[in-house]
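All protein chains but one are shown at their positions in the complex.
Moving on, here comes subunit A:
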Amino acid sequence: MNTFKTLAAIALILGFVSCSNDDDATPLLEVETETVANLHAPQSGGQGQPVSGAFTKFDFETGAETTSETDWDVAFRGTTIIVNGGESQGTTDEPERTGDAAVYIADGTMSTVTDVDASLFTQDSASGFAIATGSGNGWYNYTGAPSHLINPIPGKILVFRTTAGLYAKVEIISYYENAPAEPDAFSDATPYYTFNYVYQPNAGVTTF
């Protein structure tokens, strides 16, 4: 897994704003803008068969994959994405939710989704995952014949509340290994998530 770190212009702006507003406060941490490439999240079964296999868990605080049972924010298996908050659906190998993480899907781009709307957060429940499964319901569209591609729906930004009560926004870029510009569902391997995210490490700050 490759992790790239870049400095966000937004962080600078936030820095200026905070300086001019309140000179005495503790300086805010920089907002982190990162890209995660090729997060491998395989599953067994599917296509009408029972689905199983461990979810690949991810922690925004460390910006890395984790195997911790409790200290994770979001987890992936195939096209399914779950959060560490709410109830398990009890599918095979699905982890227990130990935290109070939550998520909602905002319409927009990484540059237009700048505020967290806390009223929209939902958690996984027995009746459905917070990020709905199925083509067109959540984060992806399945094109069907003849290309059979899984495409992240452009303009869908996943806004997370982490187990630590902080916020992150995520744009999924690709479901295929090495995020090819022209993926081929027959030759490119899945599921390898590539996504951009912005992590707000400062408690109580609801902007990115």
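By our rule, a residue touches a chain if its C-beta (ideal position, glycine included) is under 8 Å from a C-beta of that chain, and two chains touch if they have at least 3 such contacts; residues count from 1.
One rule holds in what follows: contacts and distances are computed from a predicted model.
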| item | value |
| --- | --- |
| Per UniProt record, name of the chain withheld from view ["Electron transfer flavoprotein subunit beta", "Outer membrane receptor for ferrienterochelin and colicins", "NADH-quinone oxidoreductase subunit J" or "ABC transporter permease"] | "Outer membrane receptor for ferrienterochelin and colicins" |
| Identified contact with the non-displayed chain, of A:28, A:54 or A:173 | A:173 |
| Positions on subunit A where the hidden chain makes contact | 46-48, 51, 80, 89, 107-110, 112, 127-128, 132-137, 140-141, 143-147, 149, 151-155, 171, 173-174, 176, 179-183, 194, 196 |
